[in-house]
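Input: one structure, supplied below.
Here the complex is missing one protein chain, while the rest keep their positions.
And now, subunit A:
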Amino acid sequence: MLKSKTFVKKTRSGGVMKIVREHYLRDDIWCGSEACTECQQESTVLQKDACIESNLCSYPHYLIPDTNVVLHQIDVLEDPVIRNVIILQTVLQEVRHRSAPIYKRLKDIIHEKEKHFYTFTSEHHRETFIEREPGESANDRNDRAIRVAAKWYSEHLKPLEAETDGLKVVLLTNDQGNKQKAEESGLLVYKFEEYIKGLIANSELVDRLALSNDDKNEVTSSKVLFPEHLPLSRIQAGIKSGSFVQGTFRASRDNYLEATVFVQGEGEDSTEILIQGLQNLNRAVHQDVVAVQLLPRNQWVAPSSVVLQDEGTAKDDDVEEEEEEKALRISAAEAARKTTGKVVGIIKRNWRPFCGMLNVSQIKESTRHLFTPADRRIPRIRIETRQSSTLAGQRIIVAIDGWPKDSRYPNGHFVRSLGGAGEKDTEQEVLLLEHDVPHQAFSQAVLSFLPKMPWAITPEDMVKREDLRQLTVCSVDPPGCTDIDDALHCRELENGNLEVGVHIADVSHFIRPGNALDKEAANRGTTVYLCGKRIDMVPELLSSNLCSLRSNVERLAFSCIWEMNHKAEILKTRFTKSVINSKASLTYAEAQMRIDDTSKSDDITKSLRGLNKLAKILKRQRIEKGALTLSSLEVRFHIDSETHDPIDLQTKELMETNSMVEEFMLLANISVAQKIYDEFQECALLRKHPAPPPSNYDILLKAAKSKDVAIHTDTAKALADSLDVAKVDGFPYFNTLLRILATRCMMQAVYFCSGMDSDFHHYGLASPIYTHFTSPIRRYADIIVHRLLAVAIGADSTYPDLMDKHKQSALCNNLNYRHKMSQYAQRASVAFHTQLFFKSRGILNEEGFVLFVRKNAIIVLIPKFGLEGTVFFDTKDKVSPSVVFDEEGPALTVQQHTFHIFDKVKVTISLDDSNIQHQKIRMALTEPVIPGVSVPVPDAAPQAKKPKLDR
């Protein structure tokens, strides 16, 4: 059957080289239509009755979009209404070439069964392959290929017309020339907009249409607002010659007319270039890669300290701009001037769909509205919609289509709605999207790699495993924990020594390298814990069941077993894969109670006591070596079981058992780190915590000095010791505050690959080497460490990527990014729940401490809620009081009163929901009383406010 014909296709790439590829054409590529009787296909994708109700096409039809339609209108194609589409290989290849993200989305649609998208390999079909003709550009050739394929389809389906109610193919293109040529050759062809507008009962799709070029012209005035971007070739030449620099554009959060461009220099050093003013920003959007030209030195400016937000109604494209920028100029002190430049071109746009809300236009009938993204660094986007009344008050997603040089705002289109603003689910979705946390349900491909249920340990599993089922192993976790990844045991040996074992869930047994499950986990990097919600890194079957070391079930584990003497000195360390049977899953409180309860003397309790005793010794040793005990306030919400609203706030309490578990986890991590580094010098995945540069400690030192306390920051040990002795009489909270400040001085701990770095030191733990081994259920780094360790002890085989330090380094970068983002998301989630909490409380009056002193504000920490807030002394509408800032103190004198760090103040706390998108906690001073600044203490009946604030 297979009759192949050899063709040769010439391509030329890069240097002047002639590359010849063989191109085989075949006659066994089928049309994919259910209606077709001619093609001998096994399964079909396209439906026989392909009906989309439409004014234009009353008959069943298949759609053939051209490349530009796919590239620009992918949001519409993703809609469930659009079905039975033929994606030609020509189109697919071009899309892949032009935009990787859209290619991925297109592939996802194709894989979705309900969408009935069929890929037709037209380039290899004997009748639809065409060769490029002399004088034809590559684009023209592809357009022609699309037309030829469309023609083939229409002729292929013609004989079937009788039985299929006149099934036809419709070519969709936005290119006038292409459309005309297609019409000439007798094809059914429509412009995409034309087609979508012709659909019956799907008017909201029209909103999602990306604006095409000819539409934009009418939107904007003819006046050119921005300088033209330079073509890529000029930019590249400029970068080569050094007249331009390349960097990542980072818009300022506080001032929409200001941004910095972060230029990665050689090695570690990098510089920042300031960009100021709309003209100089030149349509760059946050995170774009841009080319910047430096301005002459006399035009350099200082970053303004003014907070400017692009607010109000849509500005006319030309007026006001002068005034807007005037505000910037005022504060340019000579000394503070920074390297300043202007954006001359965009190297790569990094646009993603943005979450935000609609500012409905004042004109009622208008379909053009401005969209304000939740992220303040993103400019407002002009979109066109007919559903503004429904969308107002909702969180929506909008994608940018382009930013013409004569438009004040970028043009975009509506993608989808997330739900009402302020609703918990919507806000959670927003914060996950904004922090780039992958949170979709696991795909079928991923789930297919899960073990089949019912699952049981097989004899093959036992071959390389030690049977530790008889040991008295137990786990200690916070209450409500379902992903238990560690368990412990301790027993006395015959020789009088103690055997201590840390047993970690053997996740790498279930997640094999390279499969879809592994790739998904590697991409997610970490489990994200939000208030009342957990976004798993691995599917629930693994995280809460098969890998979770629950009590009284047999589970696979990776064990790290030490022999110690009673002074907690390690005599022997060994690692083994094992099978365990946990005897109890305890909470920290339960474990604490067992230890304290002298009447109990069962095996579990004995084991716990032994562990506790050793942990205390280990902790002391660690602190002697200079490990830091830092503090940050963590808040726990008591969540109402019915409404899932927070009903109470509580700062986390630490018990002895917390530190008991922690101590052994640290020990296991250090032991494993040493082992894998000894075994794999080049590719061990480790974690380091660099020592902060001395300047980071400035705030801490100044703060301590103000209370006449000396802090030494030369070494971690010195810092730890001086923090221990730092006490002020009559101020018990001082030490905690100081530790909170010290925490802020620290650097971020990061994963790295041992072959790519030389500094392994972990500053905070005072350990020369460290890694993460103990939580493979929720961190991907641990899975890699498990694999390395398994190879090291001969329990598992290796694979190439594991030993490739560059691949591992890239993985580390992703893990670090995901960890950072998950922390931000976590914080944002806490902040949101705090807001919910205060929303139901009305105005509260609480005691707090001044944590920082700023030029025009003080930052106050409320220990009761672990909440931080800013008290501003200059408000827009009021006459600002006299404020004198002393940088050395640091102290701030407002009228007659001077604020220092650590001052005790009283503030009212309320929710400021005037801006629904950026709800925030507002604090106002009640004590000390400063006339004109402080506010009166609120009435003692805040509950009265509740009904009004309730939704």
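The working rule: contacts are C-beta pairs under 8 Å (C-beta built on N, C-alpha and C of every residue); 3 or more make two chains touch, one makes a residue touch a chain; residues count from 1.
In this text, contacts and distances are computed from a predicted model.
Candidate names were "Mitochondrial inner membrane protease subunit 2", "Exosome component 7", "Glucosidase 2 subunit beta" or "BHLH domain-containing protein", and the UniProt protein name of the unshown chain is "Exosome component 7".
Residue A:234 is the one among A:126, A:156, A:234 or A:464 that touches the chain missing from this view. In the complete complex, the residue from A:138, A:162, A:441 or A:456 that touches the missing chain is A:138.
Within the entire complex, the positions of subunit A that touch the omitted partner chain are 8, 10-12, 15-16, 18-20, 131-138, 233-234, 237-238, 240-241, 243.
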